[in-house]
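Pasting a structure below so you can have a look.
As you look at this complex, bear in mind that one protein chain is not there, while each of the others sits in place.
Here the chain labels run A and B in written order, and each chain numbers its own residues starting at 1.
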Amino acid sequence: MTRNGNTNRVLAVLTLLFSGLAVAFALRLWGRPVVLPPIPLVDPIFTNTATARVSLGLLLQTHGDTSDYDCYTCHDKKEPVKLKLDDQGNVVLPKEHSDLVMGHGSHNRNNNCYNCHDESNLEALQTRDGRHPKLAESSPLCGSCHGPTYDDWEAGAHGRISGYWDRKLGPFVRQNCVACHDPHKPAFPPRAPAPGPHLLHPIAQAAPPQERNP
Amino acid sequence: MAYPPQSPAGAPTPGGEGQSRRSFLRTSAVFASGLAALAASLAPLRHLEDYTSLELFMQKYYKELTPEEMAKVLQRIEREVERQYGVRPHVRDLKPMNGVEFAYAHNLTRCIGCRKCVHACVAENNQSRTPEIQYIRVLRMPHGTLDVDKSEHHYDPKLVPEKGYFYMPVQCQQCKNPPCVKVCPVHATWQETDGITVIDYDWCIGCRYCEAACPYWARRFNWTKPSIPKDRLNPDMAYLGNRPRRQGVMEKCHFCIQRTRAGRYPACLEVCPTGARKFGNVLDPNSEVAYILRTKRVFIQLKEDLGTSPRFFYYFDV
Partner (left out) sequence: MRKMVHDYRVFLWRCLRLAFAGDWRYYAWMGFLTVFCLLGLNAYAKQFVQGLVVTGMCDQVSWGVYIANFTFLVGVAAAAVMLVIPVYIYDNEELHDLVIFGELLAVAAILMCLAFVTVDLGRPDRFWHLIPGLGQFNFPASMLSWDVIVLNGYLLLNIHICGYLLYSRYQNRRPARWFYIPFVFIAIGWAVSIHTVTAFLYVGLGGRPFWNSSIVGPRFLASAFTAGPALIILALQIIRRVTDYRITDRALLTLRSIVQVSMLINVFLLLNEVFKEFYSGNLHVASSRYLYVGLEGHHALVPWIWTAITFNIVAMFLLVLPVSRSLRWLNLTCVLAFVGIWIEKGMGLVIPGFIPTPLGEMVEYSPTLNETLVCFGIWAFGLLAYTIFLRMAVPILQGRVCKANESGPVLPPRVRQPNAAAATP
């Protein structure tokens, strides 16, 4: 009889347990759906394909304001501009040109405006071998000093390209040097990075990062 | 009910009819409550919406679809995307081009670690925003090493590049000898003749063996239903490319199949502000990548010792 009694007790407990489970499942007492914290959408500036700077070539293409490049609204065509130099031999820029930074090359070897600009025609450039490219077509001038880089650029290995890799299927655009490099200060400027990656389970992100900025 | 109305101990029940009826009732109660618990335990399945459809469930393997069947599949996908996002996409099944083998070259000298490629890729390829899926991971590496264990993924300075570091974006390397393809138990991922390793998102079973096999951590899994804001959907889609994925399948970089097989450059390349990314047909001697591999003195296949032979090369100017 005790055995039977035990069995009955066990069955009763199981009935209760199963019913309890059924209710718990129905009420979803635990394990509610995981809600992932929404990750902010990235700012569209990080997905646009704009070049690092606005060059004259781009302004001409987009019919932008090119008045900055009309040298002879201020200068006199007949009177070549004399360069003012300080004691160290650096060019002293007039206040009209204070937006320029003379930073092309190190050791002040390239601080003479007429290394590139044509003193007889300010709206043109000049190379050492006597060519006079237009302001908007400056790349060959850059290439006259930066030979290997120019080779790379011509082959498409330096600088930006967009459009069609398959030239049979469509056009491609190769950016000029000045689309990225300021000719007066050619180093590529630092910029703010786009947001970094997020982990799937954000709690884990609270763990200390493996390496700190020095 | 298979339950025998008899004493569990096996001995004949003492007490006769009444006892055995009571015992029957008790066991019935256990079974009834057990079944109720079973039914209730499956209650979460009520929220199973848009998990699959008969059409999708029965769909044949990519390589076995006839052109007519493929046309129907593409229509199904367009219908599904339109229902979900309110945008009618244009989904194509682009095949590899003859005489084309793609290669990627990345200029470590030029990369500044701005992560624009990461986000252009997300936008182009309809990757989930929450949870976040990104195909490109940019590693900040201390000068003088290529040991990825020394890298930092979560760098967040005001400005990049930072002094003392270089930056190395890693994405699918489109290996010539891909470990991920080898391990897939159902052929859901394979290498095409143009060198792109693709995934049939409608065939993948989600075992994640490829994710474990990839030495470049290039594969991503849809841990839950992906979410893309409607206004950020890119409607120019390809079957093996950027069409929206479902929960529970793998995805990864496919060199922007929807662009590159139509002759265009990939999105990560076009957005790169420094022009550090180069792409093209390595079989064409006039292509940028062919030029780079021909003229640059040092270029690197990441983890070359593994014999995977990536089609993604890192190189330096100078």
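One rule holds for everything that comes next: a residue touches a chain if its C-beta (ideal position, glycine included) is under 8 Å from a C-beta of that chain, and two chains touch if they have at least 3 such contacts.
This structure is a prediction, so every number in the text was calculated from the model and none was measured.
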Residue among B:M70, B:C207 or B:A262 touching the omitted chain: B:C207
Option touching the unshown chain, where B:A103, B:C184, B:C253 or B:V271 are the choices: B:C184
Contact residue for the chain not shown (choose from B:N107, B:Q127 or B:S151): B:S151
Residues belonging to subunit B that touch the chain removed from view: 2-4, 6, 8-12, 30, 34, 37-38, 40-45, 47-48, 51-52, 57, 61, 131, 137, 139, 147-151, 153, 170, 179, 182-188, 203-209, 211-217, 219-225, 246-250, 303, 306-308
Positions on subunit A where the hidden chain makes contact: 3, 6-7, 9-11, 13-14, 17-18, 21, 25, 30-31, 33-34, 36, 199-201, 204, 207-208, 210-211
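Please note the rule applied: only the chains that are shown with their structure count from here on.
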Between subunit B and subunit A, distance of the C-alpha-averaged centres to the nearest whole Å: 27
Residues on subunit B engaged by subunit A in the complex (per definition of touch): 7-9, 13-14, 23, 26-27, 29-30, 33-34, 36-37, 39-41, 43-44, 47, 97, 105, 110, 112-116, 118-120, 122-123, 129-132, 134, 137, 150, 152-162, 164, 223-224, 229, 232, 260, 262-265, 269-275, 278-281, 287-288, 291-292, 295-296, 317
Residue ranges of subunit A in contact with subunit B within the complex: 1, 3-4, 7-8, 11-12, 14-19, 21-26, 28, 33-34, 36-39, 41-42, 46-49, 51-52, 149, 152, 155-166, 168-170, 172, 175, 180, 188, 190-198, 200, 209-211, 213-214
